[in-house]
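Here is the structure we will look at.
Of the protein chains in this complex, one is absent; all others appear in place.
Here is chain A:
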Amino acid sequence: MSDPTVADTRRLNSKPQDLTDAYGPPSNFLEIDVYDPQTVGVGRNRFTTYEVRMRTNLPIFKLKDSIVRRRYSDFEWLKNELERDSKIVVPPLPGKALKRQLPFRGDEGIFEEAFIEERRVGLEQFINRIAGHPLAQNERCLHMFLQDESLDRNYIPGKVQPLGLTMGCGNDCFLLFSLALFPFSHLLFFH
């Protein structure tokens, strides 16, 4: 029937898409806002906290809408935990601004409005990048950072199991932020 000299370029058969899947809400919704900086304390013991609000429909997160307050050192703690325990290359935090903490400055130092805003933006970018990473989502420290009221720095580091499964995933990362896709069967849990 078909002319052998012309290559067959017809599309392969595919299953029709369910309309509820096509027009339903996407299952990849994840947004974290870092906002409302508040400076607490007095004098030398002042520090700034930020509200971290996460909204998501990813099943791996227990709460679909959570609000916590975190300070810069909490973000540093999260970065260190992830660098130690997970195999991912953790993105950089906004700077520590040590110079701004020295005395005899003309301005407010680390409580300068423009600086806080710059830091807020950097923290928001950081946490969104981290939370969206499939390997970071397995880490207990990330869930505690985003959804527990306060950080328990004496916690036992570990992995979070996705709901309904008895084994999580552990993939090697090749290159920067590259993840290999592994074959699996619905009946087997893969390593």
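The rule we apply is simple: a contact is a pair of C-beta atoms (placed from the backbone, for glycine too) under 8 Å apart; a residue touches a chain by one contact, two chains touch by 3 or more; residues count from 1.
In this section, contacts and distances are computed from a predicted model.
One chain of the assembly is not displayed; among "VPS26, retromer complex component B", "phosphatidylinositol N-acetylglucosaminyltransferase", "CAHM1 protein" or "DNA primase", its UniProt protein name is "VPS26, retromer complex component B". Of the candidate positions A:Pro94, A:Gly109 or A:Gly132, contact with the unshown chain belongs to A:Gly132. Only one of the listed residues, A:Pro26, A:Gly43 or A:Gly106, touches the absent chain: A:Pro26.
By the touch criterion stated above, the residues of chain A touching the omitted chain are 4-12, 14-15, 17-18, 21-22, 24, 26-28, 30, 58-60, 128-129, 132-134, 137, 162, 165, 167-169, 171, 174-175, 177-185, 189-190.
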